[in-house]
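The structure appears below as structure tokens.
The complex is shown incomplete by one protein chain, all other protein chains being positioned as in the whole.
== chain A ==
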Amino acid sequence: MKRLLSIEFQKIWKNKASRVLLLAYFVLLSFIALIASIKFSIGTFEIRIADQGIFNFPYIWHFNSYIASLFKIFLAIVIVSMMANEYTYGTLKQNLIDGLSKKEFILSKFLVVGTFAVASTLFVFVMSLILGYSFSSYNEMGIVFSDLEYLLAFFVKLTAFFSFCLFLGILVKRSAFALGFLFIWFIGENIFYWLVKFVILGGNDKTKNFGDTIIQFFPMEAMSNLIKEPFTRLSAIKTIETTIGGAKAAKDYSVHFSEVSIVLVWTFIFILTSYYILKKRDL
């Protein structure tokens, strides 16, 4: 395993574009901390974002993992090009001739996926801990380390997304086309949802129907379902909502086991299919 990781990280780290993207990703992640310094004023009233409770434990786990997952596209590009390059340079063939088995090849790529996900999760964990201790109103152990399932969801989400990228890289063999395919897939899922829910079943926004039932099993939707948007959960906004609307909108923000398992199943499918494609294909 150490050998495979050392092979893969040499390939990635010596490539300037990948190196820049990797560094940019972690720099951007740490910029989340800069949200703390955003201030704006309404009339004479000055509002500081950090004081609005976004860095309160345990809410910070939810907020940071949601924001951090927006940047995952940087690593996705690294993964797709890492895979597609092996085809364009002909090095996939050479690696196999040199004595890497196809299983080891997929395993080494998956190790990279896992390492990226672990590194991102650790980074977000440490950063949130620091930010939380600086700004949170509650610092009791029990509260600090509650709701950590958001980090687990973050990890699973990244692993699945990167596995999807890896799979597309192997399937399409060209990085630009693979990323285009990813985008088309995303749009395709939405169009499918819209067709089933509104056109075929004639549903509306207020109620759920079969369209909502089936879309949660689609990979992109399942990944985005893992961590729900945290903004409407913020106490400041809740206060505004209650003042204006009167009633509090009930929404479930928690991470569900069923959602995690759907995403895990997709991860398995992506990796196994990648292996199957590689095995069947003549290079």
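As a working rule, a residue touches a chain if its C-beta (ideal position, glycine included) is under 8 Å from a C-beta of that chain, and two chains touch if they have at least 3 such contacts; residues count from 1.
The rule we apply is simple: contacts and distances are computed from a predicted model.
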Name under which UniProt lists the unshown chain, selected from "Cytochrome bc1 complex cytochrome c subunit", "Xanthine dehydrogenase family protein subunit M", "ABC transporter ATP-binding protein" or "Insulinase family protein": "ABC transporter ATP-binding protein"
Chain not shown: contacting residue from A:S30, A:S101 or A:S261: A:S101
Of A:K39, A:K93, A:K208 or A:H256, the residue in touch with the unshown chain: A:K93
Chain A, residues in touch with the chain not shown (by the definition above): 3, 6-7, 10-11, 14-16, 85, 89-91, 93-102, 104, 279-280, 282-283
